[in-house]
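Omission of a single protein chain aside, the complex is shown with its protein chains in their original locations.
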Amino acid sequence: MSDTIGVAMLGHAFMGRAHSRGFREVGYLAQPTLRPELISVSGRNREALVAMQKRYGWAEAVTDWREQVADPRVGLFDNGGPNKIHAEPTIEAMRNGKHVLCEKPLGMDAAESHQMWAEAERAGVQHMCGFNYRFVPAVRRAREILESGGIGDVVHFRATYLQSWGWEADTSIWRFDKAQAGTGAIGDLGTHIIDLARYLVGDIASVSALVRTVVPGREIDDHFVATIEFENGAVGTLEASRLARGRINYNAFEVNGSKGSIAFDVERLNELQVADEKSFTRVLVTEPEHPFMQYWWPPGHIIGWGDTFTHEIAHLLAAIAGEGTVAPHGATFEDGYRCAEVTDAILRSAASRKTETITYRGSDA
Amino acid sequence: MSDTIGVAMLGHAFMGRAHSRGFREVGYLAQPTLRPELISVSGRNREALVAMQKRYGWAEAVTDWREQVADPRVGLFDNGGPNKIHAEPTIEAMRNGKHVLCEKPLGMDAAESHQMWAEAERAGVQHMCGFNYRFVPAVRRAREILESGGIGDVVHFRATYLQSWGWEADTSIWRFDKAQAGTGAIGDLGTHIIDLARYLVGDIASVSALVRTVVPGREIDDHFVATIEFENGAVGTLEASRLARGRINYNAFEVNGSKGSIAFDVERLNELQVADEKSFTRVLVTEPEHPFMQYWWPPGHIIGWGDTFTHEIAHLLAAIAGEGTVAPHGATFEDGYRCAEVTDAILRSAASRKTETITYRGSDA
Amino acid sequence: MSDTIGVAMLGHAFMGRAHSRGFREVGYLAQPTLRPELISVSGRNREALVAMQKRYGWAEAVTDWREQVADPRVGLFDNGGPNKIHAEPTIEAMRNGKHVLCEKPLGMDAAESHQMWAEAERAGVQHMCGFNYRFVPAVRRAREILESGGIGDVVHFRATYLQSWGWEADTSIWRFDKAQAGTGAIGDLGTHIIDLARYLVGDIASVSALVRTVVPGREIDDHFVATIEFENGAVGTLEASRLARGRINYNAFEVNGSKGSIAFDVERLNELQVADEKSFTRVLVTEPEHPFMQYWWPPGHIIGWGDTFTHEIAHLLAAIAGEGTVAPHGATFEDGYRCAEVTDAILRSAASRKTETITYRGSDA
Partner (left out) sequence: MSDTIGVAMLGHAFMGRAHSRGFREVGYLAQPTLRPELISVSGRNREALVAMQKRYGWAEAVTDWREQVADPRVGLFDNGGPNKIHAEPTIEAMRNGKHVLCEKPLGMDAAESHQMWAEAERAGVQHMCGFNYRFVPAVRRAREILESGGIGDVVHFRATYLQSWGWEADTSIWRFDKAQAGTGAIGDLGTHIIDLARYLVGDIASVSALVRTVVPGREIDDHFVATIEFENGAVGTLEASRLARGRINYNAFEVNGSKGSIAFDVERLNELQVADEKSFTRVLVTEPEHPFMQYWWPPGHIIGWGDTFTHEIAHLLAAIAGEGTVAPHGATFEDGYRCAEVTDAILRSAASRKTETITYRGSDA
């Protein structure tokens, strides 16, 4: 087996930059057995593409992703494009035997996401959906505490993902175009907290939701709130908004168990609040024994949001190299699909004004 | 008109103590025109009653509230007893022309609460429901900011009232007895945040809720979550629990408007977080120009939870003296009734698994 | 022995109000064996005095403290007047056999403070200096933790008492008059943190300080900083200012020991931050087993700054009743004197620009 893997990436905007940096940083930080070789980046804006190519060292810039998914040098296809073009290129890549990393939300809805998962299973490749918050050290630490029974049985979960840029947003970007994005706050922010809910507590059995487009003239949602029931009996709330003044990137959750609680806020990415029966302790998740911190600095020297992609890519490369598996700590396409069932149920419930029960399909593969 | 008013109080537990202290403190702090004279305290536990009488200086301790509501010396009847005995004594007092202060929840359900309101209107007395959090300086300040348009139009509201004592609670107290309490976390904690939602944002048009009794063997709820729609179009979430480890008395809300936000947590009673478009400012609500602070100390010298009752009682005594009105800053029995419509809808929705629309009745008086 | 004690108070401003409220509140909260009877209040401003008398229920208002210290009905003389009139009336009261409570700073300097202590010892009365922060539940809890070895041996201490009102202060009040106040930030704020340093860590062996009058035209200091050495070898810093923008009443300390740390801020009076080797836990000091909380509410219902005087007065009344002693949890006149030796050393060091060693005298009694 070679010690390098050719990577092709679709996308040159926010996620394109975050992933590109991850592929660079992973080399000198995690030092994976399988080292990424940056073959090509693709996208529609030629100028942005060339700037991107030069900045991050992609060998080629191409305008047609079909070149990438057919390229024999490519072993890993990374899809960081708009939601609408997640499915087709990713499926094509998998059919060509490429391992895949696809940004969230996986597909435009549960049906499309399911198809992507089924294709992945059929192709037998490694597949990962880009839920990068699983790769925050404090989030992984939260999962460790939960798995070890550190806070007992979970009874409540609440998560909000609040931003405020929606008030002044340039709505010409794809994120406000229903045809390209599908949903707004739901797909962009809501999927992150749904995935965290699933990662930390378990699958969601039912949802009751309200969805709102507040700013006039928009096609897609600015905000939703939901109550949820987990399959294990815990209940909770979810909320995502692009219109919460004073909140910049407030992706925050709290889990209450029978013996203690855990709380987290991504604006304070390196901190985990851990409660016993009475009181919360602020833990700086920067000790050598904390997840991922073997790559980093002495205690108290914090890491950044972008570094979660480095962890994510290292995790995927290890799975491809046969040194681990994507699941359970990385999100597979099955996770991407299951998340999409929840977002579909949110939309159904907002329409029906009823609690919607969720049924999950097998892979059919 | 006399410059004193005779007060009779029902109750000798937590609320009885909080109200008694309020009646004492109001004398030397707010110095109301109408000064309270502590006539009698009533309750079922003779020993507790006598201790209470002695501690707070009630002239008499009686075991039958009927003596109190018939007592010609009494001008104000204060009902701090278990929920089940809110309606009958309070109505009887009003029929006898007494002004009334009744703890929350007003009645056992919306029907009983409505009856209390209708009787109050018929009797033409001053009536107040004990939503003491309206008398936190920071909460009143939040209302002032909202009324002045300081954060623009409200789009989101979220409130949680989280405690953790429910895990180890002595369930022999009336608060766990369905016949006396009606509900658990809903009536005890949820009504406070429903009232705050109404006080700050407006009336609630619909509710979708989940209600849970987690600890085996209990008759009443430990927890609920709900999504709500306000009549003005804002949406939000409500949650109350007695099982949230690490949370002692976490009555917290956040209001997001088109121009800014406000956040509050009763464990930090003297602080209000006020955001402009981007950032939260921590305001110590202890300046002379802040609500109620004319009674208190130089800036930065905080007041306590119990002092909200002093403000509440001062407010009621002023209304009785004709120096102001209970509404809008105090909760009237109409407010108590409207809150009960919401709690009824929470229970209906938990059963129907649908969004329940709320219809409010007039006073019929 | 009677079950009441007559109280006379000098002062009708900030401290006069805080003490008066304490004498009222102590009756229904702590319910001391020896109940205070409010005989008389004295001061120079007749109008303010009468308002005060009426508000808090002092039986008489007199303009000459000599009447009070000679009054046979008086068992306890409480001096809350300007610093300059602490010594003479208090000494006179003690010579007449009255127990005494005197606000801080005890005297105008160490010599005068020492005289007060010596007179107290000679008179054999109970004497307490008004360091009310010792009666904050969280501060007492900090002391308990320290005494039990909970954080090991103390190595560092740092305290700041920061306010900002000095920038806009009305300098006609006595607090800016050198003849009446002696010092500014030093006596007003610095003495509090010196007393806390002594209460928590131990006596101070040496001081090196800078003292500044920043605002032109003032007679007294706005600010000082100091490094200190404790007799037990720990070292630390002290700082007090009336000119620290953004800080309203920020009386905050941190103690670092060999096994853990403790941090506190009076603006969050009910919270204590307690660290083990790595992380701080926020403890709400409102549990029934916490100091003074037997007087109060269920957990999480916070108390206010003014309530510390209630605890202080309860403590003194118990000592007078023979149910306890002022020391070590209350500050005696010896504590007031020892604090004054530190403030004298701060002034000496600011002049000499050297580290000043402190020598403490015995009572000479």
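In order of appearance the chains are A, B and C, and numbering begins at 1 in each one.
Please note the rule applied: a contact is a pair of C-beta atoms (placed from the backbone, for glycine too) under 8 Å apart; a residue touches a chain by one contact, two chains touch by 3 or more.
The model shown is predicted, which means the values in this text are computed figures rather than measured ones.
> Can you tell me which of C:244, C:284, C:303 or C:358 touches the chain that was removed from the display?
Missing-chain contact among the listed residues: C:244.
> Using the touch definition up top, pick the residue from C:37, C:67, C:203 or C:229 that touches the left-out chain.
C:229
> Since one chain has been left out of the picture, which residues of chain A touch it in the full complex?
Residues touching the hidden chain, for chain A, are 14, 17-18, 20-21, 24-25, 27-29, 31, 54-57, 163, 165, 248-250, 266-270, 284, 286, 296-307.
> Name every residue on chain B in touch with the hidden partner chain.
278-284, 287
> For review purposes, identify every residue of chain C that touches the missing chain, sorted by number.
Residues in contact with the chain left out: 151, 155-156, 158, 160, 162, 164, 167, 208-210, 212, 214, 223, 225-227, 229, 235-237, 239, 241, 243-248, 256-261, 263, 273, 275-280, 353-355.
Here, only the chains that are shown with their structure count from here on.
> Looking at every pair of chains, which has the largest contact count?
A-B
> Would you mind pulling out the distance in Å between where the CA atoms of chain A average out and where those of chain B do?
Chain A and chain B have C-alpha centres separated by 42 Å.
> Using CA atom averages as chain centres, what separation in Å is found between chain A and chain C?
Computed from C-alpha means, the inter-chain centre distance equals 55 Å.
> Residues of chain C that touch two or more other chains: which are they?
Touching at least two other chains: 284.
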